[in-house]
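Excluded from the complex is one protein chain; the other protein chains are retained at their positions.
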Amino acid sequence: MKLHEYQAKDVFAEAGIPTPESELARTVDEAVEIADDIGYPVAIKAQVHVGGRGKAGGIKLVDDSEEAREAADAILGMDLKGYTVKSVLVEEAVDFVDELYVGVTMDRGVGRPVAMVSTRGGVNIEEVADEDPDAIAREHIDPAFGMHDFQARKAVYDAGIDREVAGDVASILTTLYDLWEERDGADAEINPLMVTADDEVVAADAVFNIDGDALFRQPDLAEMEEKAAGDELEAKANEYGFEGANYVRLDGSVGIIGNGAGLVMTTLDLVDHYGGSPANFLDIGGGAKAERVANALDLVFSDENVDAVVFNIFGGITRGDEVANGINEALAQFDEIPKPVIVRLAGTNAEEGMEILNTDLVQVEATLEDAVQAAVEAATEVNA
Amino acid sequence: MKLHEYQAKDVFAEAGIPTPESELARTVDEAVEIADDIGYPVAIKAQVHVGGRGKAGGIKLVDDSEEAREAADAILGMDLKGYTVKSVLVEEAVDFVDELYVGVTMDRGVGRPVAMVSTRGGVNIEEVADEDPDAIAREHIDPAFGMHDFQARKAVYDAGIDREVAGDVASILTTLYDLWEERDGADAEINPLMVTADDEVVAADAVFNIDGDALFRQPDLAEMEEKAAGDELEAKANEYGFEGANYVRLDGSVGIIGNGAGLVMTTLDLVDHYGGSPANFLDIGGGAKAERVANALDLVFSDENVDAVVFNIFGGITRGDEVANGINEALAQFDEIPKPVIVRLAGTNAEEGMEILNTDLVQVEATLEDAVQAAVEAATEVNA
Amino acid sequence: MSVLVDSDTRVVVQGITGGEGRFHTEQMIEYGTNVVAGAVPGRGGQEVEGVPVYDTVAGATREEDANAAVVFVPPAFAADALFEALDAPLDLVVAITEGIPTQDMSRVYRRLQETDTHLIGPNCPGIITPGETKLGILPGNIFASGNVGLVSRSGTLTYQIVDNLTQRGIGQSTAVGIGGDPIIGTDFIGTLALFEEDPDTDVIVMCGEIGGEDEENAAAYIDEHVETPVVGFIAGRTAPPGKRMGHAGAIVSGSGTGTAKSKIEALGDAGVPVGTTPDDVAEHVETLL
Partner (left out) sequence: MSVLVDSDTRVVVQGITGGEGRFHTEQMIEYGTNVVAGAVPGRGGQEVEGVPVYDTVAGATREEDANAAVVFVPPAFAADALFEALDAPLDLVVAITEGIPTQDMSRVYRRLQETDTHLIGPNCPGIITPGETKLGILPGNIFASGNVGLVSRSGTLTYQIVDNLTQRGIGQSTAVGIGGDPIIGTDFIGTLALFEEDPDTDVIVMCGEIGGEDEENAAAYIDEHVETPVVGFIAGRTAPPGKRMGHAGAIVSGSGTGTAKSKIEALGDAGVPVGTTPDDVAEHVETLL
């Protein structure tokens, strides 16, 4: 779960990390008023969950009220990579001599957190990591002990941070790690961490992504989550509880519903393999009950690109009879089934499920390959 | 460093451990007023740093104002094992059906904390440990991870705590451990942890000793320290910064000053070996400067039991010349040296020290054995 | 023979009194699993499906000699349950629970390194030695006893591939669902090593997916250490970069790592044929037996 820059900065600032003076604005008038209060130059920054805001025109530096008005007007409401900008952060422009990078994330390869420091801030750090990996000092953290103070110093000195600001940067890294740990961070980054001419360090941007699985113990952060990021289907998916990664919209015509990420991905791959094109990834998860199945079907039907739907369930925790009931329930609402549905059930209670399924409403196939081929054909027919 | 029962209970209660209603009183009138407020029966409990208060008459259970007055009057000002009682805790008497024990301490044998639970509360737990070690469930804690919740449960179920209160006791143990860890505890104990007829658990007594070496990061607890526990010499020792274990008064006639605990203990043993009797243990520690040496000498001179003083310094960090200056300084204050002082210097800068020493004021010996024998003789002469 | 579990495995079910725990305990017993105890704090002395429940895992191992655990404890308490299982200690712990916070698993993994316990999962379907025992939620009826070892990051995809194998009359020695989370216990390499040592595993099926570098690392390991023929499968060939698909680990990063292409190439370089469909995998296996 992603925090917006302004939210992340609030959390960082509360923990004692220096941030520039700033305030959120939702209207042009608000933005200009705040900019006037702060004093120019200020930066006007779109608050959306997409990378590369700057290049896409989502950040503008302005020198007076008039420019502030123009910039706020341009940015508020603009479309950034599919997301509508609803608010901007109006922020004191920092006069910097250096841009650093500090970050904390989980290194899944070793199962341990890693703290990172680099003098190459202000640019895409993934590119730095690819082109010049030694430019980033990395310190793996023992999760039982947390970050030792010496590790923060080591990362900072190894990265070649100037002696004048080394202590401050180490202390910011320590704070960032502690926050990351206490608040169940997935990624925490300050990029750039700006250094001013008089050796002060300021977090000019802030990224703080939270582990979605840990939101139950971070209720205040969970409240900051901005669902319904713009796309109507994603909003609906959220509403139905198909959070983030369980529903991914793509641009094909075969709607795909299944249980278990690997199986659903494989279904997508098979659709492609048989000449079709997947409209979405939708994993209803383990142990889904009838209502969840009905919701899944409604969600995929709502996608106007979808011409046919393939339902692929291999039951372990999930029971075939529950799925069958869900499909029947969902389809019972329609006088006419809007799009052909091909169902394939296997595993736990699959036979019971097959018996329950109303074959007037759905086409039943015995194997995955047959089901996918049938769905691809059905979608092709619609388009023919 | 020891907290008083009332201080420990404040700390425990703030962390959420249930304690009986209670308030501290420093006068008889205060005690009666508080007892009347709480309602009878109440317990009147002496607040002194000695074990076995109950047996020594330091705790009385009273049923009305008159008894409360009598008890408070008897306890306030009484001498408990050498300590004058200056305050009493007036506390709601708990009607209990069971007395349990929970505690946390450092097991130096394995270098790890250990959490302990027993159904044998309300008695001296060291005796239980000696007589029936299996009656105490012990769970060693990994200091890198802290106590896992399951460990608290395991200790509680292993100890055979009744199912009805097991969850509450486990949760109190968890709180106690967390406190112990956060507040740099040395020993934390609740004995007894009382169980009432309706399955509530209440900390009827509380022990919380803090690691003296960690007081620098526990300033609020450090403030609770009650120095000058009664003995005038110990008060003076504290004032001079010979904290707790560095000055221990004994009942012999040979005053002993040295550097390093092992060497000073050995000097005591040698005094005994040569037929004398040590008046004290005084370790001036490593790297002592002249002033500290002078203070040490003044402290030992103040002990009226002391008839002769042996100074035994083997310099590593401590320098012989500094010690010699300190001895000269201390003795220069006297028109006549009050008690004979025998000095033995060895190690770092010992030769310089020997040269500095004013042999009009002190007797210098070359070996430890000679110095101790001379001191024993001098003390014997005074007593002859 | 088999790896990790057989009919002698004595299982304690952590979280046996919950809905899933109860249901799958019944299923496991029905399959023949030797479920000797349950462990749920505060529920000691009860029975579930005829199985005695203890307050602690230590109690279950002490009284019932359990040597393996299956964990159905909800995410908020799962890490504690895993620490408890590792402390018991047990030879094998199978964590079914989905949604354990990643930092919790990082700490569990840290402790795991200091033990001799095998942890399977979390967020996994479990492990089965067909005809002998199953620990987890795998649907027993699709498996058949045989000589193919199967290891997979995915749950239901495992069932799919097993089904394709069984349909062709190919049985399995042991099937291990290692789980799809970013941090898991025994990984591909650990499981491959076990199969390599097992005389009754003649072919290994390794079923991976996009995200991370585990498949690439496993390919290198196979190249160096595995004599037994391996057939691969990789899910997520059509997944677009930057979109996480279900599993927290299943994402092709912006910088291009974790792609199906890279994994398939690595496996190919190690001499591992990679099936294009689940049934294609079964067909490859058939030719190798």
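So that you can tell them apart, the chains are marked A, B and C in the order they are listed, and the count of residues begins at 1 in each.
By our rule, a contact is a pair of C-beta atoms (placed from the backbone, for glycine too) under 8 Å apart; a residue touches a chain by one contact, two chains touch by 3 or more.
Treat the numbers as computed from the prediction; the structure is a model and nothing was measured.
Visitor: Who does the absent chain touch among those shown?
Guide: Displayed chains contacted by the hidden chain, ordered by label: A, B.
Visitor: Which of these, B:Glu5, B:Asp184 or B:Glu365, touches the one chain of the complex that we don't see?
Guide: B:Asp184
Visitor: With respect to the chain omitted from the figure, which of A:Lys60, A:Arg108 or A:Arg153 is a touching residue?
Guide: Of the candidates A:Lys60, A:Arg108 or A:Arg153, A:Arg153 is in touch with the missing chain.
Visitor: For the full complex, which residue in B:Ala135, B:Val248, B:Ile337 or B:Leu361 touches the chain that was left out?
Guide: B:Val248
Visitor: Using the definition of touch stated at the top, determine which of B:Phe12, B:Tyr157 or B:Phe281 touches the missing chain.
Guide: B:Phe281
Visitor: Considering the complete complex, identify which of B:Val28, B:Leu268 or B:Ala378 is in touch with the unshown chain.
Guide: Going through B:Val28, B:Leu268 or B:Ala378 one by one, B:Leu268 is the residue touching the chain not shown.
Visitor: What residues on chain B make contact with the chain left out of this view?
Guide: Counting only chain B, the missing chain is touched by 51, 106, 108-109, 111-113, 126-127, 129-130, 142-144, 181, 184, 186, 211, 213-214, 216-217, 244-246, 248, 250, 258-266, 268-273, 278, 281, 283, 285-287, 313-318, 346-348, 367-369.
Visitor: Against the chain that's been left off, what residues of chain A make contact? List them.
Guide: 145, 148-151, 153-154, 157-158, 163, 166-167
In this text, only the chains that are shown with their structure count from here on.
Visitor: How many Å are there between the centre of chain B and the centre of chain C, using C-alpha atoms for each centre?
Guide: Each chain reduced to its C-alpha mean, chain B and chain C end up 55 Å apart.
Visitor: Rounded to a whole Å, what is the gap between the Cα centroids of chain A and chain C?
Guide: Their C-alpha centroids are separated by 28 Å.
Visitor: Residues of chain C that touch two or more other chains: which are they?
Guide: Touching at least two other chains: 107, 111.
Visitor: Going by the touch rule set out above, which residues of chain B reach two or more other chains?
Guide: 145
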